[in-house]
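Beneath this line is the structure, given in structure tokens, with notes to follow.
Yeah, one chain of the complex is gone here, protein chain that is, but the others are all in their spots.
Lettered A, B and C in written order, each chain numbered from 1.
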Amino acid sequence: MNVDVQLWSFVVAGLLVIIGLYAIAFMDNLVKKIIGVMLVGDGVNLVLITEGFKPGGIVPIISEKLFSSGAVGDFANDAAYSLPFALVLTNIVIGASTLAVLLGISIKLYQHYRSLSVAHIFQEDDA
Amino acid sequence: MNSELIPLMVVFPLISAILLNLMHGKDRAVRVYGTLAMVVVIAVPLLAVYGNHLFGAHPAIDTPAETGIALGRINLAIEYSFGFLQRALIFLLAAIATFAVLSHTSNEKRASGVYLSMVMLSIAAVSAVVMANDIFNMFVFLEILTISQAAMVVAKGDIGGYKAALKYLIFGGVAGGAILLGIALLLGTFGVLNITDLGNALSGNTKSPIVLTAVGLLVIGWLFESGLFPFHTIKSHIYSSAKADVAALLQTETKIVLVAIAIILLRLFGGLSNMSAVMVGLSVITLAFGSVMALVQTDFRRLLAFAAVGQAGLVGIGLSLGTPDGIAASIFHAVNDALAMSLLFVTVFVIYEGAKTTEFSRLGGLLTKAPRLAFLQIIGIMAVSGVPPFNAYQSEYRLIGAAFQAGYPELGVVIILGTIVTFVALMKGFFLTFLKESTAVAAIGRPQLSNALPLVTFATMVILALVCLGIGLHPGPLYDRFADVAITLTMGV
Amino acid sequence: MNPFGVLVIGAVIGAVLGLSVTSEFFNRKTYVTILGVAVLIDVLMGSYPFYTWDLSVELPVSGVYLAALIGMLAGKAAGGR
Partner (left out) sequence: MNTKDIYEMRTVVAAVFLGIFSIFVLKALTSFEIIPGVSYVYNLQGPSIAPNMITVILFDWRGYDTLGEAFILITAVFTTGILFGRGVLGGDVKVRDTAATRQPSVVQKVFAAPLVFIIVAFGIVITLGGHITPGGGFQGGSVIATAFFLSVVVFGLRKNVFSLSHRSLETFEGVGALIYLCLGLAGLGLSGYYLYNVGADFYPGLGVAQWAVNLLSYPDATNAGIIPYLNIGIALKVLSGFCTIITVLMGAEKK
């Protein structure tokens, strides 16, 4: 069966982003909102990874044999697109950092309010 | 062309941030190093030579045909460009940050190295965003900026700060995702990240759905980072939850980032009239909402926060017009407004320190107690709302002129209305704080506020007031060079 | 030229991390387990990070792994907590 991997990967990525946004907009639990933020980031990561995909491509690590035979041009033609992978690595760290800070703040808010409900936490100053 | 000092504008604050964090706990070392570092931070942008800096020394090459990029030459390295605009904005940032650092080191009983390192990180991030000629690099440093701004708010250590920071970071995560998704779409379609190259590749190629979606996503990011319409409550919440000297720094950073990202958007999608229209519309809504909501606040800090957001909308209007006059006037207004708003934030900071509250119901009749402060505040109010001898008058006047010239006289009317509302709101704050004598206040006890101000704070306010007056009397030297910048910017479009 | 630098750097990083290891959970049996499993993993990894060694025979084990582990044990012995 011939499935267009790339197309479906993009669709899944878009769905991840949308589910994340849904969680942020409509869910009351703080931790679920944070999971939503992470889902948005992961969806974007998946978009980038899929951009690096090349049908029939090889891993962008050159082997000793290929390098010594001087076929760097062939390698460049065959290898998967490497720039998006590097960007993904950067974004993963960004996501981890944001997650740490958000979880820290929610621990503090939980200690104060004894609740993770956003409606409860923000009830007095929301206009 | 290469200037070795250009990367130092970012790298030196980063090194200082690490060192200050390691020094945390050694009070004296933190104070001395923090003060000395600010001298370097101010000096470097003044000493650096205009030019471009290539990281890693990789030059531009002729494009191989296999890449599928329709350009003759492409840049490989991350590039920074440094010109008059960058120098002016980074110097402004360094000056305001110096006031924040000095006010911290001289007024706090125990200097906090971690907090100063956050200030340093945000300076580095804003400098990088201003200079970056690479769209992904801009994104990375915007994320640093978001987290460090949240940290400066959190550093106050109260529950309101946590709530503001939480909201800010959640929406920051979404906005960051939107920017990166936009970058991903552009990278997949055009294959480059350098802004100059991307702008060339995009010219005349702006009708495909991918480009339109990317524009929308990047504009969402711009709106968040500069606190425009859908995000204006979050930004004002951040300002009013921070300490006022931090708030002065935050609003300066926001205005600088607003200008920087808007210029990047104009360079990328300058030919797209839909984007302009959307940006103008949202800026106008921000101006209206910010000013009107400032009018109904019952707390001086919240009032000021909304006024600052409204003024950001004013800056956004001119930039989104996209005409040379509009861009120049907007950049000029951003600088003026950052200065004048900082003055106002510092005065409110003094009131808060003295009276321990900024709610109008508990203030009143402070004029006799602190006449000097009242005088400085009225100067700040006049400067912000464009009263003639001061600087914002010059820029707002030019902004209205630009709106007329671009064929939107209605915008001129909106700008005038917004300015008037801001003026009324600020004067209301001044009246309720300094002039009104009320029995309710007498019943709960007069707030304490002495006329003797801390030296650094007083010097800060006087210097800011003098600068506002000076720019107002001689706008020429600064404005003309912004006009040159704007003309070179719009040439490529 | 042989990449002895890798072994040295691996051992140094291992030693730095090993300095902070407490002795509480270790006895002779634990060390034997560590070394045994380490040698097994080492053989399975082969010449994993693929540094070139100009030796007459091909090295079948991952030298870096052993160096890092020995560095950690040495650091722990030196730390003495």
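As a working rule, contacts are C-beta pairs under 8 Å (C-beta built on N, C-alpha and C of every residue); 3 or more make two chains touch, one makes a residue touch a chain.
No experiment lies behind these values; they were computed from the predicted model shown.
Colleague: Relative to the complete complex, which of the depicted chains are touched by the chain excluded from display?
Modeller: A, B, C
Colleague: One chain isn't shown here. Among B:S148, B:Q251 or B:T422, which residue touches it?
Modeller: Considering the complete complex, B:S148 is the one touching the chain left out.
Colleague: Can you say which of B:F136, B:F332, B:F360 or B:Y479 touches the chain missing from this structure?
Modeller: Hidden-chain contact among the options goes to B:F136.
Colleague: Which residue numbers on chain B touch the omitted chain?
Modeller: 2, 4, 7, 11, 14-15, 17-19, 21-22, 24-25, 53-59, 61, 63-64, 66-69, 74, 76-78, 104, 108-110, 112-115, 117-118, 121, 124, 128, 136-137, 140-141, 143-144, 147-148, 150-151, 154-157, 162, 181, 185, 187-193, 208-210, 212-214, 216, 243
Colleague: What residue numbers in chain C mark contact with the hidden partner chain?
Modeller: Touch set of chain C with respect to the missing chain: 1-6, 8-10, 13-14, 17, 20-22, 24-26, 30, 33-34, 37-38, 41, 45, 48-52, 62, 64-65, 68-69, 72-73, 81.
Colleague: List every residue of chain A that touches the chain not included in the displayed model.
Modeller: Output for chain A: 7, 10-11, 13-14, 17-18, 21-22, 25-26, 47, 51-52, 54, 59-64, 67-68, 72-73, 75-77, 79, 81-86, 89-90, 93-94, 96-98, 100-101, 103-105, 107-108, 111.
The working rule: only the chains that are shown with their structure count from here on.
Colleague: What's the distance between the Cα centroids of chain A and chain C, rounded to whole Å?
Modeller: Here chain A and chain C have centroids separated by 35 Å.
Colleague: So in the complex, which bits of chain B are touching chain A?
Modeller: 66, 136, 140, 143, 147, 150-151, 154, 159-160, 162-163, 165-166, 169-170, 172-174, 176-177, 180-181, 183-185, 187-188, 193, 233
Colleague: Touching chain B in the complex: which residues of chain A?
Modeller: 17, 20-21, 24, 30, 33-34, 37-38, 40-41, 43-44, 47-48, 51, 76-77, 83-84, 87, 90-91, 94, 97-98, 101-102, 105-106, 108-109, 112, 121-122, 125, 127
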